[in-house]
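What you see is the complex with one protein chain gone and the rest in place.
The chains carry the letters A and B, assigned in the order they are written, with residues numbered from 1 in each.
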Amino acid sequence: MVVPVSYYLALSVALFALGVIGVLVRRNILVILMCIEMMLNAVNLAFIGFADHFKAVDGQVFVFFVMTVAAAEVAVGLALIVAIFRTRATVYVDDLNILKW
Amino acid sequence: MTLTIPSFTLSSIGPWLTLTGTAILILLVDALSPKGRKAYFPQLSLLGLGIALLQTFRLWNHTGTDFARMVYVDNFAFFFYAVFILGTALTVLISRHYLEDYGKNLGEYYALLLFATLGMMLLAAGAHLIMIFLGLEVMSIAVYVLAGLFREDAKSNEAALKYLVLGAFSSAFLLFGIAMLYGATGGSLYLDDMAARLAQAGALTQPLTLLALALFIVGFGFKVASVPFHMWTPDVYEGAPTSITAFMAVGVKAAAFAAFARVLFLAFPALKVDWVMILWVLAVATMTLGNVVAIAQTNIKRMLAYSSIAHAGYLLVALVAANQLGAVSLLYYLLAYTLMNLGAFGVVILVGRKKDSYLSIYDYSGLGFQHPALAAAMALFMFALAGIPPTAGFVGKFYIFSAAVQAGYIWLAIIGVMNSLVSVFYYLRITVLMYMKPPEAELGPVAFTPALTTVLLVTAVGVLLIGIFPGFLYNLAVNSVKIFPSL
Partner (left out) sequence: MLIDYLPVLIYMLIAVGLVGVIVLLSELLGKKRHTPAKDMPYECGMDPIGDARHRYTVRFYVIAMFFVVFDIEAIFLYPWAVIFKSLGWFGFVEMLVFIGILVVGLVYVWGKGALEWE
């Protein structure tokens, strides 16, 4: 059975929207980072779906790069969270208010 | 199965290789040299940047693509290479003393600066959307870390985290846009083919293309700090180390505009009506908000942050014009902005010394009596940012607004000029404070290091020189934008 590309796309859009909502409403910085990861994975899904549909390999290659970049971003994010936790003892974005948000 | 490896010439990415090599060398020297030994990181970085600049000159007037159509080898890219190298070199020069003040003469600082410059070059030369994405991320991730350089400082941490979260968020939007474009073009990511493929794809993919365009505007709009994606800018600019604020304001913005212009002009000429309309609104909102809010600021870094938002608005006007003069003015203004903004931040570092204790604009009161040379330089940069002749800022704005008029956007030009008038108020306020108010406190001696003196001299002379004789740079820019067939 061949899954039509629109199914992949619908799932990808739904995941992406969930990620966006998560970033906007959650207050724990770790959860926000996870929601961003979810958005990136939604993009990956769209790439894979299209690559399969068009039989063009560029999309699959793109997914590799998205994954590595996401890992680098998360590593930097975790490092910053640890640094903030040391100086401020919080992981909630509402407490990050020295600079006017 | 045998694969043919596409032919390529390494020299066409020579500047990238030099910068990568220098950065890796700095990291290794930093990691392997015994603690407390003074290493020559700034000198090494400047050497690498110098070689990269020479390689860029040697590449000038090459055309076409390389590495299996992944990389553009053209004057548009080379012009931006030169702007990035200039911006990074000036940043290195203003950094050293500043970092030593904080006891942070770190190797990784310079390595990350070079990596960020590399990312900017990838952005300016990327011919494939993977390259553009990679360039954006290499640049951004390096700058996230640089913004959080002062680990013990809660402000610096907070700025870095905000930048990272919002930056990653906007990158995700850009990526989703790329994915939609990949679908709309039927599986191509090369900027070259996009316009043709989108034209023949037909009406069925129109929603996908429009969605992709909107997402691109969100993604790039964030990086260039355009309203309504500007919220991070003042916070991040205030919290980050001052040298990095300068770097972000000139380098990141220029690189994002380079890629933005290339994507809009090469991939979306068919949707010109749509993006011109959206960018028209964004340009007006960005200019107006930046200038109006800047008036209320009393922290010099925050004021310059809003000023940088306003400048993003002027540059968007150049994109809206979407004609040859518009593209030329974009290049000209980005170079001029690099000079005047880095000069202004050089003064901010000199005045703010002792771990940034003097960052209020009232600390500039009476500067003209205590340090006439410094005050004169600051006044010149403020005049340039406000766009008063005979500085580069004036010529740049003149080109931008002429381009808008030429393209028929008279109202946009009028709003732009009115905004410039508003901006004169807060730029001149600094000058008035410096020359007409008694000093609030004795500023004491200012440490003119050779590096900072060089920066102030180069930027001040540059701002005047390209302001009075814009012809040479204008011709270079005209030469650089010939690659866009749709202009």
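Observations on the model:
We adopt the following convention: a residue touches a chain if its C-beta (ideal position, glycine included) is under 8 Å from a C-beta of that chain, and two chains touch if they have at least 3 such contacts.
Being a predicted model, the structure only gives us computed values, none of them experimental.
Within the complete assembly, A:79 is the residue of A:5, A:18, A:79 or A:98 that touches the hidden chain. Considering the whole complex, the residue from B:31, B:204 or B:273 that touches the absent chain is B:31.
Within the entire complex, the positions of subunit A that touch the omitted partner chain are 61, 64, 67-68, 71-72, 74-75, 78-79, 82, 86. Against the chain not shown here, subunit B presents residues 1-3, 5, 24, 27-28, 30-32.
Assume only the chains that are shown with their structure count from here on.
Averaging Cα coordinates per chain places subunit A and subunit B 26 Å apart. Those residues of subunit A whose C-beta lies close enough to touch subunit B in the complex are 5, 9, 12, 16, 19, 23, 29, 32-33, 36, 39-40, 42-43, 46-47, 50-51, 53-56, 58-59, 61-62, 65-66, 69, 72-73, 76-77, 80-81, 83-84, 87-88, 93, 96, 98-101. Residue ranges on subunit B touching subunit A, taken from their complex, read 128-130, 133-134, 137, 141, 144-145, 148, 151-155, 157-162, 164-165, 168-169, 171-172, 175-176, 178-180, 182-183, 186-189, 231, 234-235, 238-239.
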